[in-house]
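Of the protein chains in this complex, one is absent; all others appear in place.
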């Protein structure tokens, strides 16, 4: 698998940056969450609607490699794709790219990452994903 | 003064919500910052470019009235306008409105707020705002 | 009323600071929440336990006056006291003071603030506070 990237942009917020003038490394974590959330929404579902059906996705694993700084006010493109999983897990990989800085277009991958989500029910126990989210590699 | 609202939308992030399932009250603070930042950008300037000229805007006063909850995944419209100021201060007022919930359009003001920014130089001392940002009421 | 301050310390986190090298103004909001939470805990209750009894406190009003910057790694003393309220509301006021900077003791009020909390039930409707939280001015 590992098909096309799903792309969504965010403008780097002032409060996401640290005294070095760059995005704090914790700020990338919500960006990856936005990436997978919006990718899901584009397929016609939403986490919000899944929650109402008692299908909860919890993160079990995350890693990030930071290559270049992201600066305040940069326009960041979050690229997300499924890269594995199965019947109870979803694996995503991500590229965090700067696509505009100081009003000038660019394209520089600042970080790469991956996450693994597990599917649980309201009782906290593992459950099988809805059919359309199951990916067999 | 108090002219037209400048409008910009944000999707409520999962990490901005608290155990009551609604946006945490601290989350509104960066939204108001986004409102005044994007309003400034729309006039052809940016805080990032002002900073390079050693013009810093610091917050001296903020207040928020919370009327209705904002929920996870809501689409929020941040409405911002200048409402006063002078030669060294900028006053803004804000409406935080929910304009889409669960895929359905709506229009409900969830909070109102105001901020006062002071202009300082790199030395931390007050300085006069750039001409185009001065508003005489 | 307005009796003694309840005091609790926090060390300013790197991720709470912005590119000016000072605590971002949104960071003060969780500090005030910590102040009133720990003040409540010191009386033998906790918000966590109140929630289990379906007593929810929601913020309806907040204001902050910022006087001096708070820097990364400063030790901040959050001072909290009740300053009003009644049967369905709790009003607090706060001082955010820097009490140690770069290893040296000091005592400088960096900001003052206030909040008003309303008491609601699980149904979102106003309800009377537990007896011991009611303050008649």
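Should a chain be cited, it is by its letter among A, B and C, assigned in written order, with residues numbered from 1 in that chain.
Here, a residue touches a chain if its C-beta (ideal position, glycine included) is under 8 Å from a C-beta of that chain, and two chains touch if they have at least 3 such contacts.
The shown structure was predicted, so the numbers you read here are calculated from the model rather than taken from an experiment.
Contact with the chain that does not appear here is found for just one residue of A:56, A:75, A:99 or A:134, A:56. Against the chain not displayed here, chain A makes contact via residues 19-20, 25-26, 29-30, 33, 51, 56, 58-67, 69. The omitted chain makes contact with chain C at the following residues, 11, 13-15, 29-30, 33-34, 37, 46-49, 72-73, 102-103. Across the interface with the omitted chain, chain B contributes residues 14-15, 17-21, 24, 26, 72.
Just so it is clear, only the chains that are shown with their structure count from here on.
By the residue-number overlap criterion, the interface of chain B with chain C counts as same, with over half of its numbers used by both chains.
Chain geometry summary: the mean Cα position of chain A and that of chain C are 33 Å apart. Separating the centre of chain A from that of chain B, both taken as means of CA atoms, is a distance of 26 Å. With each centre defined as the average position of its C-alpha atoms, the distance from chain B to chain C rounds to 23 Å. Chain B has residues 29-30, 33 in contact with two or more other chains.
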